[in-house]
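Removed: one protein chain of the complex. Kept in place: all other protein chains.
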Amino acid sequence: MWPRLEARPERSRVMVYLTPLVAAGLTMLAGLILFAALGQDPVRALWAFFVAPLTTAFGWAELVVKATPLVLCALGLAVGFRGNVWNIGAEGQLILGAIFAGGLALWAGEASVPWLLPAMVVAGILGGMAWAAIPALLRTRFNANEILVSLMLTYVAELLLGYLVHGPWRDPGGFNFPESALFGPSALLPALVEGTRLHAGALFALAAVAAVWVLLMRAFIGFQVTVIGLAPRAGGYAGFSQTRVIWLGLMCGGGLAGLAGMVEVAGPIGQLHPQISPGYGFTAIIVAFLGRLHPVGILLAGLFMALTYLGGDTLQIELGLPRAVTGVFQGLTLFFLLASDVLIHHRIRFGRRVNPARGGA
Amino acid sequence: MEGLDGLVALLVAMIRAATPLTLAAVGELVAEKSGVLNLGVEGMMLVGAVAAFATAVATGSLALALLVALLAGMTMALIFGTLTLGLMSNQVATGLALTIVGVGLSAFIGKDFIGIPISGLGPVHIPGLFELPLVGPVLFAQDPLVYASLALTAAVSWVLYRTRAGLVIRAIGENHDAAHALGYPVLVIRLLCVLFGGAMAGLGGAYLSLAYTPMWVESMTAGRGWIALALVVFATWKPGRVLLGAYLFGGVTIVQLHAQGAGLAVSSHILSMLPYLATIVVLVLISRDRARIRLNAPSCIGKPFKAVR
Partner (left out) sequence: MATPVPSPPDPAPPRLELRGICKRFPGVVVNDGVDLAVRAGEIHALLGENGAGKSTLMKIVHGVLAADAGTILWEGRPVRIGSPGEARRLGIGMVFQHFALFESLTVAENVALGLETRETVEALSTRVRAVSDGYGLAIQPDRHVHELSVGERQRVEIIRCLLGAPKLIILDEPTSVLAPNEALALFDVLRRLRDEGCSILYISHKLDEIRRVCDRASVLRGGRLVATVDPRQESARSLARLMIGVEPPDLTERRRTEEDGVGPLLEVAGLDLDRDDPRGTDLRDVSLAVRGGEILGLAGVAGNGQNALMRALSGERRVSRPDTIRIGGTAAGLLGPRARRDLGLAVVPEERLGQGAVPDLTLADNALLSAYRHGGLVRRGLVRHGRARHFAGRVMETFNVIARGHGAEARSLSGGNLQKFIIGREILQQPRVLVAAHPTWGVDAGSAAAIHQALVDLRDQGAAILVISQDLDELYTLSDRIAVIASGRVSESRPTHTVTAEDIGVLMGGLFDDGKVAQAGGGPAHVA
């Protein structure tokens, strides 16, 4: 009576949309069990994690603030992932974007420079791209695995940021704390809603959703990315260049992660310090998968993942649980998604096969 | 004589730095030889590290702590194996998920153990050999896990290339359809190899929290799981060369630490980049020879297998 998997002749379109919801639901279920095991009232904890943050306007604003870098990074990653380019160094590219943009802001100081913000946007994007260009170059020229190179560079980026804020860029008037001076007013993104931290970076994320949608769903280059990702030999047959797809994937990933870094330091943070990202670049990997590598899906998944950050904070404040629970929830979501994805290509059948040939003797 | 003592200290430290890498990389090598790419080494190491440390604090037994680390690594690997082998999920994505979960879970469990001191694994002098000049204090005055890492590397090499079980593992990594047609249980053997990889990663993590720096720090593996993955490529999937590579990296780590300690006029942040940059350089040097990678890499690596019955 074991359930068994039976291959579907074609992908189930329904399941493509349904399994992310199944994964989110299973994550909450696992949350109930986890909280109960920790001796908490599971319903209250789950409420605190998933619902309480959204009961205030401030909470919604924070949600968007947290979702912005996630969506930006995940959009870029999705372009690569679709083409089988496994850039997992978005965290490092985000940091480089922050360093490039932040360096510009620190250079300008308190002076009022009208073109500073646009320049910081460009610098952030270029910083992320430059960092992503290394794995792109090493992969296309020397066949070096981009997973490992982009990840190693994340550690290097963290150390580089640490070096800068401990050393040359440390705020001279900052009591020796490892952080830069605060950015001047012309280096800060304007607020969208007064009284909240909601800033113009959210608009960048929305614009990026639209741009990546055109790139992936309408542009011929997006089709080439998909073909190379699904069947590289078919891509070669059609005359699509794998090298181009690798560069495109890493440049989109690096550029958008760099923009996310700029948005963070010019938005909610307003300076450089060693912990400018609570792992947005890694969580974005989950966002990209949960959003089915589709721009609109990524927008929704980004909001859901942002909620796990807020929920972690609420839990810590209200129930005294460690904030690390956020990471557990995020990882579980991805596990459940990957597990339920089997339903896209398979259906579950119950009951045993009639099989006299095997029971003959 | 002082120079010699310095050299001995350096070599001892190098071997200690290399040991967690050796353990994790040799385990991953077996999984990859069977055709499974598990990118979750970092996560498995972290969970192993925190599990070992928590057990050591709770029970005071280091042996039990090692056992728990081993089982914790295997449990993580079992999740990975169930998803990738049973449900045919993408191995790259699942491995990343395993690392993300491992980072979060270990931080969650380890929250209460930060800053607690324990007495870690101490060196065991091998009588008779310890007295040898230079070699004795370097090789025969180490802690038990160092000996275990050497023995396990030799054992893996022997099993893979000298036994029928090893032949079957290599065959499955090379061509799972043919192995299936000949009647070998591809998924079962792969699962066993993945579990072995998990156990070794768990031990590697335990080495960090019990011996290398006997304490728990969040994300204390600091990318060693990923470096272990790179080592497998560097070694072109040969156990002996994994050991060589790990010792090379141990050397880079220790030289870099000594340079920091000696007050070199370079920021410690910049020096700490060295192992990561070295990994990239080594990866480039090995990977540029595409033909060699193609000849040595298990052909089925990363590919899902579905038996039709």
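For reference, chains read A and B in written order, and residue numbers begin at 1 within each chain.
We adopt the following convention: a residue touches a chain if its C-beta (ideal position, glycine included) is under 8 Å from a C-beta of that chain, and two chains touch if they have at least 3 such contacts.
Small disclaimer: the values here were computed from a predicted structure and weren't measured.
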item: Among B:175, B:219, B:236 or B:260, the residue in touch with the chain that has been omitted; value: B:175
item: Candidates B:114, B:167, B:188 or B:285 - the one touching the absent chain; value: B:167
item: Option from A:68, A:226 or A:283 whose C-beta touches the chain left out; value: A:226
item: Those residues of chain B which, in the complete complex, touch the missing chain; value: 164, 167-168, 170-171, 174-175, 177-184, 291, 294-295, 299, 308-309
item: Chain A, residues in touch with the chain not shown (by the definition above); value: 6-11, 218-221, 223, 226-227, 230-231, 233-234, 236-239, 353-361
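Simple rule for what comes next: only the chains that are shown with their structure count from here on.
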item: Where chain A and chain B are represented by their mean Cα positions, the distance between them in whole Å; value: 28
item: For the chain A and chain B complex, residues of the former touching the latter; value: 7, 86, 88, 134, 138, 141-145, 147-149, 151-153, 155-156, 159-160, 162-163, 166-167, 279, 282-283, 285-286, 289, 322, 324-332, 334-335, 338-339, 341-342, 345
item: Chain B residues touching chain A - in the complex, by the definition given at the top; value: 39, 79, 82-83, 87-90, 92-94, 96-98, 100-105, 107-108, 111, 218, 222-223, 226-227, 229-230, 233, 267, 269-270, 272-273, 276-277, 279-280, 283-284, 287-288, 290, 293, 306
